[in-house]
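Here the complex is missing a single protein chain, while all its other protein chains stay put.
In order of appearance the chains are A and B, and numbering begins at 1 in each one.
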Amino acid sequence: MIASLRKQVLLPAGAVVLALLVGAVALVASSPLVKGYVDLFLPLATYVALVQGSLLSINGLVDTIVNATPLILVGLAVGLGFKAGLFNIGGQGQFLMGAVASAAAGAALSQSSPVIAIPLALLAGMAAGALYGFIPGFLKAFTGAHEVVTTIMLNYVAIYVVAYLITGPLRQAGASFAVSPDVGAARLPAILNVGTGHVGHVGILIPLLVVPAMWWLLYRSTIGFEIRTVGANPDAALYAGMRPRRLVVLALTLGGVLAGLAGAVEILGVSGNMPAAYSTNIGFDAITVALLGRANPVGIVFGGLLLGAMRAGAPLMETVADVPRQMVDVLQGIILFFLAADVVVRRVFRIRAAGVGVDELQTVTRSYGGQTTPP
Amino acid sequence: MSEVEGLPELHVTAPALEMRGITKRYPGVLANDAISLHVRPGEIHALLGENGAGKTTLMNILYGLARPDEGEILLDGKAVHISGPSDAIARGISMVHQHFMLVPVLTVAENILLGDETMANPVFIDRGEANRLIRELGTRFGFEIDPEERVGRLSVGWQQRVEILKALYREARILVLDEPTAVLTPQETKEIFGVLRRLADEGHSIIFISHKLYEVLEIADRITVIRRGRVVGERKPADTNEDDLAALMVGRDVQLVVDRGESHPGEVALTVKDLAVKNDRGREVVHGLSFDVRAGEIFGIAGVAGNGQDELVEAIVGLRRPSGGQILLEGHDVTTMGTREVHQLGLSFVPADRHRFGLVLSFPLTDNLVLTDYFAKPYARGLVRDDRAARERTVEAIEQYDVRTPSPDVTAGTLSGGNQQKLVVAREFDRDLRLLVLDQPTRGLDVGSVEFIHRQAIGKRNAGTAVLLVSAELDEVLELSDRIGVMYRGELVAVVDGRSADREDVGLLMATGGRKGAPPVTAASA
Partner (left out) sequence: MGFPFDIPVLGLIFQLVAYSVLVVTSNSTIILALATPIALGAMCGMMNERSGVVNIGIEGMMLASAFTGWYVASLVGQAVHADPSFFFGATPAIVIGVLAALLTGLLFSAVHAWLSISVRADQIISGTIINIVAFGVTGYLNILISKHSPETGGKFVPFAPPEALIDIPVVGWIFRMFLQQGPITMSVIVLAIVLQILLLRSRWGLRTRAVGEHPKAAETVGIDVIRLRYRNVILGGLFAGLAGAWFTLDYGNSFQPGMTNGRGFIALAALIFGRWHPIGAVAASLLFASALSLGTAIRTTPPIGDLGSILGSIPEQVFAALPYVVTIVVLAGVVGRSVPPAAVGRPYKRESTA
């Protein structure tokens, strides 16, 4: 247990450290474009700004937590998929569908009482997300279509569905650009109001409920045992009387519920409405979060906080160091690289651990060959 | 060229192959300990030893798949260093592996050419020339082969011929065959022995790895016995017998056949009536199958792999739905039931592939032990699992079934094959059983584990359980079964008494189904 704990914590931590180092090199290399000259201290300025903007100020802390909330939820969705031997890259699509559903429900209920509006709008988001997770789950279980490609395709479809709805039936009349009506009463009330405009909405408490629930589900319940068994060895699961098809559908649908909830939380808590061109990177971000946390709910919390912090500090990084906020995307990619190439991390930090790579996740490619899931 | 008794004339020339003092260490294991052997041209030399004795390691060294820590290899008297398979092949050493190294979707010609392609120009293969050469080689050694046939469509016996052709195409002078008869019927074995004899007569040297005593006595010119990585004896077939060889192989007086004693069959436990089962491709591979198994008896099903046994077993245990017929377990109709329900009714299953159906290698032993009962009391109440109960049970089982492990919390993947199988046995045997289904229960295990499992099975039978044994190892079936059924092309063509069964007769039934002039059937062609 201790050994695996070391592996769970040291490897991701080591990957982050190495990524920051490589990121520093990348920053210096791109500094001519950023500053016009080679600036050896650019990494320092960048990282300091990131930390300042995320952890060293009240605003930053609030932003970090608000950012981390959807990241944790979608990260749990991705992690659940991994445990079942599936790769749920559809977080973005499920998030968008949940967002637009809650925007619609909120708009419809904007004049009623918050006690009714909020739960219903959240539920609408979860239901939409569930449907959008069900589709690839069903296709995987009953036709063998690999969820990697189908979920990515559905991500694109979701963008167009949102565009259609918000430029059409869901469009706020009289607005200068296509946006959904304000959700009014369905808005999540603030619980952390520090008066500077950075508001912590009540949604940030949701992970406090969901994370322990997911942990219990995976490691203490029979359903979780079945999900993990299907992920580890679907044939053995079949023999044990488990139903792999149902479990595949369940894992992706439940993931959709989580991601849809995240979308709803963002709309109801942060913006209050949804523009037709709403863009989000949450799908990829959540993969990083899930891999950092090694598909474990507790680890995912830390991963979510880390990425949430990076996104929170990015605006300050942009103003202070002139580095575009897309740098966070680059850093994220490098972190992922070192998570996969953990041999490098192990050699640099002299961590000894048996097994190869992100071994809980070794199984995802296994089902690429397209065999239909046994009933 | 050959003298009487199959021994070539004694020359003063160097042996074709000599391995001197070969030592190879793997972490925690001394696989080969100063092994020396030599093989003359035109000699069939048998390498005898049980699973894990070090025969495969030695041959891997010869074939360049591993490097020895000490010792040397001499070809025709000259010391050589073999750097890899292509080097070995270039030096005239070819290996036919136990699990065929053939690509099913490629043709015979493509498989033979692979790695040593006959080229028309630097880029393209010369198929015409290759086909001609292959047909020629086949005729020279007594068989007609179609180079354009897909290997996946060939029977196992023919696939083996393709493997041998591969070696001959590369002008191999030394042929190593690793357990070549493992998947052959007695008839096919005779035919392959004929081919090997012709090869030896032409001057090829053959190393024949096996653990089957009677075969080795039949085909070899000389026998080297290996145990625990060391050479423990060298014999000529004329000077030895099965008991002597067995004693050398295992190191003690081994009871070759566990005495199973008398059986006292009781009520009928399993009834299979007119069963029809389709395989994954929709073809009916079991038809009109009917038999009974009584409590307190072992019913063994013998048959060449691929005659429908897999599908039959899957149908009985609930992994596959039959397309017709009935299965009754103690009177209950279980034909369409799934694994869990059948399990609840008292059926236990030890699968052929423990890594697929038997265990989850990345889970701890505790989880594996309750794999089939995790949802029921005391291991869970509703949705909530009780890890402590599972752990207690595991500690007991480890003790009782002699599973060698440092703790019950390690993952199943860290156990050896024998101990993994014992864990599966612990899970499946230790309950209130009506019917025990054993599918290839001792495949790939060391002699100690085999003996243990055979004794456990007989013990269950004596305690009144009905036991259904399916095994491709004819000897296992003969040793354990009170009654034997022979499966051929999805039908039960004969049921004979275990005591009076004749090995030759059963082998013939396995291969021809009892019909005169029927084409011999083997794995892929079934």
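Definition applied: a residue touches a chain if its C-beta (ideal position, glycine included) is under 8 Å from a C-beta of that chain, and two chains touch if they have at least 3 such contacts.
As the structure is a computational prediction, the values presented were derived from the model and not from experiment.
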Sole residue of A:L73, A:L170, A:L238 or A:L291 that reaches the chain not shown, by the stated touch rule: A:L291
Of A:V51, A:A163, A:V298 or A:V320, the residue in touch with the unshown chain: A:A163
Selected from A:L42, A:L61 or A:M327 as touching the chain missing from the view: A:M327
Candidate in contact with the missing chain, chosen from A:S30, A:N59 or A:S221: A:S30
Touch with the omitted chain, as defined above, among B:L106, B:A247 or B:L383: B:L106
Contact residue for the chain not shown (choose from A:V9, A:I58, A:I116 or A:V149): A:V149
For chain A, residues in touch with the removed chain: 30, 33-34, 87, 89, 139, 143-146, 148-150, 152-154, 156-157, 160-161, 163-164, 168, 284, 287-288, 291, 324, 326-327, 329-334, 336-337, 340-343, 356-358, 361-366, 368-372
Interface with the unshown chain - residue positions in chain B: 60, 63-67, 82-87, 89, 95, 97, 100-106, 110-111, 113-117, 119, 123-125, 166
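In this text, only the chains that are shown with their structure count from here on.
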Mean-CA-position distance for chain B and chain A (Å): 48
Residues of chain A touching chain B in the complex: 220-223, 225, 228-229, 232-233, 235-236, 238-241, 359-360
Parts of chain B lying in touch with chain A, wherever the complex brings them together: 317, 319, 338-341, 343, 349, 351, 356-363, 367, 371-372, 374-375, 380, 382-385
